[in-house]
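Removed from the display is one protein chain of the complex; every other protein chain stays in position.
Moving on, here comes chain A:
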Amino acid sequence: MVFEFEKPVTELENKIKELEKYAHKNKLDLTTEISFLERKVKDKKEEVYSQLTPWQRVEIARYIKRPTSKEYIAALFDDFIEFKGDRAYADDNAIIGGIAMFRGRPVTVIGNQRGMDTKDNIARNFGMAHPDGYRKALRLMKQAEKFKRPVICFIDTKGAYPGKAAEERGQSESIARNLVEMAGLTVPVISIVIGEGGSGGALALGVCNKLYMLENATYSVISPEGAASILFKDASLKEIAAESLKITAADLLELGVSDGTIKEPAGGAHHDKTFVFNETDQVLQDALAELVPMDGDALVDQRYDKYMAIGQFSE
């Protein structure tokens, strides 16, 4: 238990531990009391986890122990070989990519990679890519196109890095280029938001034939904190901003942005990673079964139609 909203559950669980200790020490039989409390824990969990607010999902999506791209790649694919570098300036550790086998089929896998602890986070710039990362991703996508491999992207980033060097090397252009190039790829592109989908930095891996979101993943044009401070002039209104921005998997499904939600265990993916990997594996299999038979033009057309239909306006 790590989040504020899980406190009622934690309190009950602590009580059980205390009782167990007490029973053991004094050689008492408290199984009835304990099992009563265990049932209460179960109910409380259901109550808390079944009505998570958008902000609580943001907290889950950002949790350091939530599975990252690397773990999905290790669990779902065989023979992953990482390829590095943008051939121009650097190898950006905030994005990883390479080739792997998925259920007997060669694919290209790319993902935002945030750190799995503090040291790793520093090495990976907290998952915030420079232009070099997006250009590496694009290079790997073009390579996938040449060898007719589907492209699978895992999105998990606060956003593109807002830094001096990033601007100098064309952060805007690197993202913009990916959007247009991804639009024209003649191979299937499947993107999955596994954690936080932070604005343009996420979209740069997200122009796809199919977009899926983990149940507690979020995808937003701006962070709730950012929106609160800009629109409401008060960063502490992040909960309200998270609500207003409509950033959850359910919201995006309803708005026609996402094509499906991938189930998570109660409380979030970190509670049972195997469960989430299996769910994701199934979704990927289904998506590929649908997309692989389509020819290049049909895939580009499908992407075109998908994005041209997104938006609400009056005329």
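Everything that follows uses one rule, which is that a contact is a pair of C-beta atoms (placed from the backbone, for glycine too) under 8 Å apart; a residue touches a chain by one contact, two chains touch by 3 or more; residues count from 1.
As a convention for this text, contacts and distances are computed from a predicted model.
The complex includes a chain that is not drawn, and of the options "ABC transporter permease", "Acetyl-coenzyme A carboxylase carboxyl transferase subunit beta", "(2Fe-2S)-binding protein" or "ATP synthase subunit b" the UniProt name matching it is "Acetyl-coenzyme A carboxylase carboxyl transferase subunit beta".
Checked against the hidden chain, the listed residues A:122, A:255 or A:298 yield one contact partner: A:255.
In the complete complex, the residue from A:90, A:116, A:231 or A:250 that touches the missing chain is A:231. For the chain left out of this panel, the touching residue among A:8, A:106 or A:170 is A:170.
Only one residue in the set A:4, A:29, A:117 or A:315 touches the chain that does not appear here, and it is A:315. One chain of the complex is left out; on chain A, the residues touching it are 160-164, 166-173, 175-177, 179-184, 199-200, 203, 206-207, 219-222, 227, 230-231, 244-247, 251-252, 255, 257, 300, 303-304, 307-308, 310-315.
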